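Apart from one protein chain that is not included, each protein chain of the complex appears where it belongs.
Now for chain A:
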Amino acid sequence: YGVMSMDVVARCSTTKARVGKLSLPHHVVDTPVFMPVGTQGTLKGLTTKQLEKIGIQIMLGNTYHLGNQPGEDILEEAGGLHQFMGWPRALLTDSGGFQMVSLLKLSELSEEGVQFEHPRDKSIMMLSPEKSIAIQNAIGADIIMQLDDVVSSTETDAKRFKEATRRSVRWLDRCISAHKRNGDQCLFPIIQGGLDESLRKECLHEMTSRVVPGFAIGGLSGGECKDDFWKMVTTSTDGLPEDKPRYLMGVGYAADLIVCVALGCDMFDCVFPTRTARFGCALVPTGQISLKNVSCSKDFTPIQEDCHCTTCKSYTKAYLYMLFRANHPSACHMVSVHNVMYQFNLMRSIREAIKNDSYPQFIKDYFLKLFKTPLSYPSWAVDSLNSVGVRLK
């Protein structure tokens, strides 16, 4: 797989955490990495120059949305999404399946693919593995995802999970043969298996026997109980090869990121940091600050004193309070810059801690700041970290 390589440059001697350099066609990405989500070829009003300045090395686009608008043809004519949106660094796209399940009415699921009915014009659309790959080939992201058979992680029918997992393996094979740009795009399978450990292991066995450049861990972060969540994550990383990146889909809260890095995951994405910015929520080491709250109205300090983002350099909480009260779009941009920077800095300090082999201490310090007292540590976090040798209490 010439288009991509992952060099593991440091390992934590206690946990499964590692630091890597992921060489992609458009950029070298330092892992563990958090990838901000730019659904429609843009990230919440931020310019690509701002994203580069923050240090973002890879971001996400959503296949379903981009396939709708501007559409496959225009993206192809533009020379791909990189050209279209003016983003020189790495991109990743999803298969489109998840969005279709959540936004459209599922009309029929068959071996051929997923059929949907459009809510407005009632037209029927078919998303097959081949179709998903064709759109993703037109978009041209550095990393693309297989189409999988998505089941809600709170689904209770075990038979449905078995069917979906086995179908996802068959669809992976179809995606691999449909993929036309092996030279400059990496196709990731998505490990399924719901919350059933043996089913996950079966899926891991099947998918790791294919020639693929990296793996996504799917079917989680859908509202399942956190005890099940971390067990499935750790089962998945245990079954994955050491020399390939592991992308845990849909994770973005600080505590979750810290735990899942310890469990051996390398890549994460989540709409949370930018979505929450829109509503005036700023991320800080102690959790979140709601800038619409009247307690900020006379606070003439920046969101975070030691933050080097352009927002914290120029603006105070009181000023952001005024802008949010007036529904000023610039306020969203200001907080988005800070939040994207916050996630970026978090991941950078995680990488530093792993390189210094002080990651367990980093976890302890961060948790104490975030939760204030060990009494408020969530039990799933305590248990999961315990499983990799970090005793929080």
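Note that a residue touches a chain if its C-beta (ideal position, glycine included) is under 8 Å from a C-beta of that chain, and two chains touch if they have at least 3 such contacts; residues count from 1.
Following the convention adopted for this analysis, contacts and distances are computed from a predicted model.
According to UniProt, the chain absent from the figure is "Queuine tRNA-ribosyltransferase accessory subunit 2", selected among "S1 motif domain-containing protein", "DNA replication complex GINS protein SLD5", "Queuine tRNA-ribosyltransferase accessory subunit 2" or "GMP phosphodiesterase delta subunit domain-containing protein".
Across A:Val33, A:Leu46, A:Val151 or A:Leu385, the residue that sits in touch with the chain not pictured is A:Leu46. Only one residue from A:Tyr315, A:Phe344, A:Tyr359 or A:Trp380 touches the chain missing from this view: A:Tyr315. Listed residues A:Ile133, A:Leu187, A:Ala282 or A:Val337: the one in touch with the omitted chain is A:Val337.
By the touch definition given at the top, chain A reaches the unshown chain through residues 40-42, 44-50, 65, 69-70, 74, 77-78, 84-86, 297-298, 300, 310-311, 314-316, 318-319, 321-323, 325-330, 332-334, 337.
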